[in-house]
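Supplied in structure tokens, the structure appears directly below.
Apart from one protein chain that is not included, each protein chain of the complex appears where it belongs.
Now for subunit A:
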């Protein structure tokens, strides 16, 4: 009995203190992890159905992958489809096939930011666009993709030493954390991937990918250190200057591009190392979407 009373008191006092204390860097990790995009899935009119398909509404985790979280969507639409058409499901937004191997948040920022919510995604079963999309027959394909990203990122950050030192079950913990949306489970392991020697001021290279809607290449990825040879902390601005100077506009110019990470536009003076530690996706890459600024 006593313990219960005490507990409640503790909670009260904690809540109070939490309000007093400034937002913390760790809260960013939670915000990033728990980012959700409301989506409305509609079956493509090209699909032949036995009866009319209702749209399906879902909150999609920004950090996850489309094919990983749409089992429910598939089930929903298969109910109205003929059994023989139940081939691989794929998604399209305003004519663009959505690459499942990009995180959901990146797809959204790249193609649909500045549009009205929810995000209207069209579901297809026929005519798989072999040129645009990779096949995703099972979750193990996603897992393989996810793990290879993490390994690549760690190769950039620590020459792969951290991820290689982990055991199989640790790798599994990372994956299961993402798959089951378990923040603690994931970060208990992921924090090791985010460590770096204090005297070096950051990772060896920052694992990042820079996406454009119009570009001929799917994304830009280069070696970029968080600290300059002279020992200065490099920033998002420095990165853009080197890789996409057009995104930096002079003060008097109208803004031509938006630089989006997780649906927000960090200031250009944000240190790239901090971004890598806090705004990376679970695959340990910093996914930066560069989209034309809305004209209005």
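Note that in this section contacts are C-beta pairs under 8 Å (C-beta built on N, C-alpha and C of every residue); 3 or more make two chains touch, one makes a residue touch a chain; residues count from 1.
By definition in this document, contacts and distances are computed from a predicted model.
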"Vacuolar protein sorting-associated protein 16 homolog", "Tectonin beta-propeller repeat-containing protein 1", "Membrane magnesium transporter" or "alanine transaminase" - which is the UniProt name of the missing chain: "Tectonin beta-propeller repeat-containing protein 1"
Among A:59, A:144 or A:246, the residue in touch with the chain that has been omitted: A:59
Among A:99, A:171, A:204 or A:241, residue touching the chain not depicted: A:241
Listed residues A:45, A:95, A:231 or A:254, member touching the removed chain: A:231
Residues belonging to subunit A that touch the chain removed from view: 2-3, 6-7, 9-11, 13-14, 16-18, 21-28, 31-32, 34-38, 57-61, 64, 69-70, 72, 117-118, 173, 176, 179-182, 184-185, 187-188, 190-191, 194-195, 198-199, 228-233, 235, 237-238, 241, 262-267, 269-271, 278-279
